[in-house]
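On to chain A.
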Amino acid sequence: MLGAWEYLVKHPEKLAGWALEHLWIILVAITIAIILGVIVGIYITGRGKEHMADTVLYLAEIMMTVPSLALFGLLMLLLTSVGLKAIGFLPAVIALIIYGQLPILRNTYMAIRGVDPAMIEAGKGMGMTERQLLVKVKLPLAVPVIMAGLRNAIVIIIGIAAIAALIGAGGLGAPIFRGLRNARMDLIILGGVSVSILALLVDAFMNQVERWVTPEGLKRR
Partner candidate 1 sequence: MRRRVILIGLLMLLVGLTIWITNLEWIKEGVYKPFTWGDIMSATISHLEMVVIAELIAISIGVPLGILVTRPGLRRLATPVVGGVGVGQTIPSLAVIAIMAPLLGFGLNSAIVALFIYGLLPIVRNSYAGINNIDSAIVEAARGMGMTRGQIARKIELPLALPVIMTGIRISTVITVGTAELAVLVGGKGLGLITLTGVFSMQPLTILQGAAPTAALAITLGFILERIENSMTSRGLKVKAAMA
Partner candidate 2 sequence: MMIKLDLVTKVYPDGTEAVKEVSFEVEAGELCVLLGPSGCGKTTTMKMINRLIPITGGKIYINGGDSTKMNENELRRNIGYAIQDIGLFPHMTVGQNIGTVPSLKGWPKAERNKRAEELLELVGMNSGEFIDKYPSELSGGQCQRVGVARALGADPPILLMDEPFGAIDPITRVRLQDEFLKIQQDIKKTIIFVTHDIYEAIKMGDKVALMKEGQLVQYDTPANLLYRPKNEFVEDFVGADRALKGLQLIRVKEVMTSSLPTVKADEKAEAARERMEQEGIDWLVVVNDDGKFLGWVGKAELGKGELVKEVMNSSAITVTVNTVLNEALSLMLSSGANNLPVVSKDNRLQGVLSFDIIRKALTEVSQRRQSE
């Protein structure tokens, strides 16, 4: 513990570097994951797409059980075969996007399907088009649930991003692995503690965001 503290005092810029790397990679990944997850999630709520929705959701569910190292390996293989850089940022970001969009996709779908049919009926009764229904009724009602999925997704990918240091993506996983290889306990503690703090902080922040974006009327239930 003491060693980790000394290291931090001596090289604060290193920790900052790892943390920024970590944040950057999850930021890029989650941005794309939100867009993808919400779009796919909305798309499969469409009429006549029940079978497709079932397939996609089940695949998503299974994918969540596939260990991240398997996906890293597969991505490295695929990227090499198309002549792209197989280690570092690219495979890491792609893997994070894939994992990150699963909870978002699932929650988007559940939330939109879960909107009270009476409200949809009311919307239709007032002459809303399908698109207006989606934008004015379904999405606002679904936002809290989608945000819960987003929060879940971020926590998951912070953890996976740490593992991604193994394939050269940097971030807070880097000191952990370096410490483990060289039996440098100070580095292990520094990396382990700071990635945990990062996850807890981001989770608390997202909890707050979730409250902000919930429409006033939905808060008291």
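Note that contacts are C-beta pairs under 8 Å (C-beta built on N, C-alpha and C of every residue); 3 or more make two chains touch, one makes a residue touch a chain; residues count from 1.
How these were chosen: all candidates are chains of the complex that A comes from, given by their letters.
All values reported here derive from a predicted model rather than from experimental measurement.
Within this complex, the numbered candidate that touches chain A among 1 or 2 is 1. Against candidate 1, the residues of chain A that register as touching in their complex are 51, 54-55, 58-59, 62, 65-70, 72-74, 76-77, 80, 86-87, 155, 158-159, 162-163, 166-167, 173, 176-177, 179-180, 183, 185, 188-189, 191-193, 195-196, 199-200, 203.
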